[in-house]
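One protein chain is absent from this view; the other protein chains keep their places.
Chain IDs A, B and C follow the sequence of writing; residue 1 opens each chain.
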Amino acid sequence: MAGNSIGKEFVVTTFGESHGSVVGVIVDGCPAGLPLVEADFQEELDRRIPAEKKIVSARIEKDVAKIFSGVFNGLTTGAPITLMVENKDVKSGDYEDIKDLPRPGQADYPARIRYGGFNDYRGGGRFSGRITVALIMAGTIAKKLLGRYNVDVLAYTLAIGDIKSEKHFSSAEIRKNRDAAATRCPDLICADRMEQAIMEAKKEGDSLGGIVECVAVNMPVGIGEPLFDTLDGDLAKALFAVPAVKGVEFGVGFAAANLRGSENNDAYKSSNGKVTTLTENAGGILGGLSSGMPILIRVAIKPTPSIAKEQKTVNVCTLQNTALSVKGRHDPCIVPKAVPAIEAAVAITLVDHMIRSGYMPQVLKEH
Amino acid sequence: MAGNSIGKEFVVTTFGESHGSVVGVIVDGCPAGLPLVEADFQEELDRRIPAEKKIVSARIEKDVAKIFSGVFNGLTTGAPITLMVENKDVKSGDYEDIKDLPRPGQADYPARIRYGGFNDYRGGGRFSGRITVALIMAGTIAKKLLGRYNVDVLAYTLAIGDIKSEKHFSSAEIRKNRDAAATRCPDLICADRMEQAIMEAKKEGDSLGGIVECVAVNMPVGIGEPLFDTLDGDLAKALFAVPAVKGVEFGVGFAAANLRGSENNDAYKSSNGKVTTLTENAGGILGGLSSGMPILIRVAIKPTPSIAKEQKTVNVCTLQNTALSVKGRHDPCIVPKAVPAIEAAVAITLVDHMIRSGYMPQVLKEH
Amino acid sequence: MAGNSIGKEFVVTTFGESHGSVVGVIVDGCPAGLPLVEADFQEELDRRIPAEKKIVSARIEKDVAKIFSGVFNGLTTGAPITLMVENKDVKSGDYEDIKDLPRPGQADYPARIRYGGFNDYRGGGRFSGRITVALIMAGTIAKKLLGRYNVDVLAYTLAIGDIKSEKHFSSAEIRKNRDAAATRCPDLICADRMEQAIMEAKKEGDSLGGIVECVAVNMPVGIGEPLFDTLDGDLAKALFAVPAVKGVEFGVGFAAANLRGSENNDAYKSSNGKVTTLTENAGGILGGLSSGMPILIRVAIKPTPSIAKEQKTVNVCTLQNTALSVKGRHDPCIVPKAVPAIEAAVAITLVDHMIRSGYMPQVLKEH
Partner (left out) sequence: MAGNSIGKEFVVTTFGESHGSVVGVIVDGCPAGLPLVEADFQEELDRRIPAEKKIVSARIEKDVAKIFSGVFNGLTTGAPITLMVENKDVKSGDYEDIKDLPRPGQADYPARIRYGGFNDYRGGGRFSGRITVALIMAGTIAKKLLGRYNVDVLAYTLAIGDIKSEKHFSSAEIRKNRDAAATRCPDLICADRMEQAIMEAKKEGDSLGGIVECVAVNMPVGIGEPLFDTLDGDLAKALFAVPAVKGVEFGVGFAAANLRGSENNDAYKSSNGKVTTLTENAGGILGGLSSGMPILIRVAIKPTPSIAKEQKTVNVCTLQNTALSVKGRHDPCIVPKAVPAIEAAVAITLVDHMIRSGYMPQVLKEH
């Protein structure tokens, strides 16, 4: 069952449950000498919860990250960094009555079988979206490290339901607009329509899915460890740790299936002593290695499985067919909350590979 | 650079280069007591090359797998199993003149940077589609192990270029039709059209991509090691080791983004003491664990990057802009050859997780 | 720098520093369904500090373990278990003045180089004996798991300085006497003499080393994963994580070098349908696999490097030769405190291998 760590040289281990006392993370292998204070995490954690709260769950934790190890005099030491936030706004009673009734689309049923019924089922336990808080904390450290190399990772909402933004924005615009919009879509006209669509679905006791896009610019060339520890493979693996992810594609992705080689290949050009490509169909990865061009990833997010609408299920003790309407407090659309988790998963993977390749040193600067 | 192994308890390590002496694989962690002879690999290897050869590269290796270790008296021993095929039909001269001209869409450029120019660039070296022979050999063992538990893994071509099969077939029909069609598409009417489309692209010095679908039935419930070693995450990672893969999705995949929760959730029903679902949108995986329903994966394959058409590139020594037309012998569409590699990658991952979860024992039967 | 985890399926990750806020551990991969409460850890933690306190450091922490995750309704869930104790009795001022003067025999000098001076040097930081508290907490869980299979792990002091116990005791006697003696030596006459020797060394501003022996009985036959993940190799690796360990041997160990094959080989006998051996020279391990006979390990512990006596050292900034007398509060002999850490390291390794081999299931009993 030991599957709660990811990474080989920048190893992220998460722990905690939705309705337990804490959610936390250990980052082992962080280079020594990185300035790190608890306030660094606040901005990232706050971004999980939009200021405009009507489209999110009524459970709103004011998460405050606390550092328990690995930092000395405001700098990382090379020792494992432990971070935790407390769970405070917990209403576990909501879950007791559906203990034996697996919620469709949730991990309830396979988890019950896997853990012999011993798993903490309250609020989804380990499978709750709340666990992404751990990813986001580790991602904060990863993004600070990437910043030293000008690598910028940026995730945002591309589509919610059938509303899809087609406009192109600069990184600065994306960041500014994204953080202003509750839906995290930088196309503010779409963002408004997405919000309305979410409110409508919510009213009907239903939920919406969407697509998140993530771009990483300024990656050095040649990062990745083929054949198996490819950069795209490891990014995909990390992304599937974000709840509700059902698909991952790079560059033009599935659309590449419908292009000819002459259309899909990114031709090289040289200018100012730099090799770049005329198009960016590959999404910045070739043969499992970064090409130096922007890494472009799209992630499919399914609609929140927890809905008020009545659904068919089975009592796993009696094997009787029955129905349930999920109570508890749920997001009618988890796409906005998935955005920072996806950004974190990407950043973590990039750092792990930059350390593995020897590109990022293990001591940032002699003391 | 140590990224050539995958799996935790069923560990597959590949080695060899396109134009080196061999391509091979070690499987460490195969349960003891599995009957295994060299002939087991032949059928799988032969399936890489369609009988109808006009749509494939002129390089046709009659691959013959040889067992070097780990088998005694026709049974696996629990020791590492080493398998190799020789490379015979090699024309390395084709590559010498483009040594400094990275082919668009290939790994040439980032590989040159990553390995400081020391990599074997002939025929793509480690990045060649030929390396999938190693995956296919390991997959043969994995499928034999899965067969003991009635788990059946089946991959086939769903789309090539803009021709997409929409018909539904039984597993038996898929298998029969697929092996008959050079394109590996079980919808034989589509298969014909796909073949024509490939020939047309070839005539124009161009290439086509496509989509491969893979189904695994009869998986037990609860296989996977969340949060990070999820079944979908590990499947995706393994699939990105197959050259030319640009996207992976499970169940309805990216289409889930456009469904409501009430449409996307697979409601449970109980019949004959078994819990199943009314729909199969989740693709057989919930929360990173198998749900017991068929696992459904779709994989996007980009068009072969090696095309005869002239393409822009850069001489990486002189940084001069130039052009090249890829000579060598190439498949105008690699989708058919990707089919057995994808089947293998899926089977390998399922076995690794079945051993990890304790579901598959390490000794198959006392001697 | 990511070296703070051990184990493959029962993964123990430690964190925390001697003078930081906490020392903690995560156990990932603990089978689900094990009863576990905070009180379980108390007895083990208390055993670190002998009731008779004159032979130990003046820093005496009343360690209280707190569970932060992975336990629900008093049972393990299969999710990672997080445990921490607070550091309270910390006097960091003691270390500031020797920041640039590495203490002979401590990790100060290589750690400063490795971590570029960013490491937390207070009280040895990560290299302090205090970190064994994390091992002991993980070991408590491991020993509870082993108890289910009647595997009993028992460590005790064999020698301190030149006083060596030669008597043989039963497991029950060892356990009873060991816990009564401050030196953890079950031979109470030796224990008294050891205590006197320690007090004498302390008076002289000096320190003593010793040998700890550890026995594990009732191990099943065939546990271990040769060629590299041998049971003895993994035990040795875990034991070198206990500070001050300088040697590890199994069975007759180094004395085997001086025996003939006919003397050293343990001949087999069969009685009551069980295969055992007439002698126990191999220490219960053959070819990296458990033989079913008692596992016997001896561990060499060097004398505490921190001594009041003046020692030569170098100011690593100025490279001037100088001298220091280690202040702070130190144990004149760390052998007694090493005993529970060694027991823990052994138990953790045995559990990891019992899970890996499939002998210990991942769910202890269906709920």
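FYI, contacts are C-beta pairs under 8 Å (C-beta built on N, C-alpha and C of every residue); 3 or more make two chains touch, one makes a residue touch a chain.
Given the structure is predicted, the values throughout are model-derived calculations rather than measurements.
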Exercise. Just one of C:Ile49, C:Ala241, C:Ile295 or C:Val339 touches the chain that is missing; which is it?
Worked result: C:Ala241
Exercise. Which one touches the absent chain: C:Ile49, C:Val85, C:Ile98 or C:Ile131?
Worked result: C:Ile131
Exercise. Looking at C:Asn73, C:Ser170 or C:Ser270, which makes contact with the chain not pictured?
Worked result: C:Ser270
For this session: For the chain that's not shown, point to the residue among C:Val71, C:Ala142, C:Ile307 or C:Val346 touching it.
Result: C:Ile307
Problem set entry | Touching residues (missing chain, whole complex) on chain C | 1-6, 12, 14, 102, 104-107, 109-111, 113-115, 126-127, 131, 159-162, 201, 205-211, 221-230, 232-234, 236-241, 243, 245-270, 273, 275, 277-278, 282-283, 286-292, 298, 300-307, 309, 311-314, 316, 319-321, 357
For this session: May I ask you to list the residues on chain B that touch the chain which is not drawn?
Result: 1-5, 7-11, 13-17, 20-22, 24, 26, 28-33, 68-70, 72, 75-82, 84, 114-120, 122, 125-126, 362-367
Problem set entry | Footprint left on chain A by the chain that the document does not show | 8-9, 356-358, 361-362
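Everything that follows uses one rule, which is that only the chains that are shown with their structure count from here on.
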Exercise. Among the chains, which has its CA centre at the largest distance from chain A's?
Worked result: C
Exercise. Taking each chain's centre as its mean C-alpha position, how far apart are chain A and chain C in Å?
Worked result: 39
Problem set entry | Approximate Å spacing (C-alpha centroids) for the pair chain A, chain B | 27
Problem set entry | Multi-chain contact residues (two or more partners), chain A | 1-5, 14, 114-115, 126
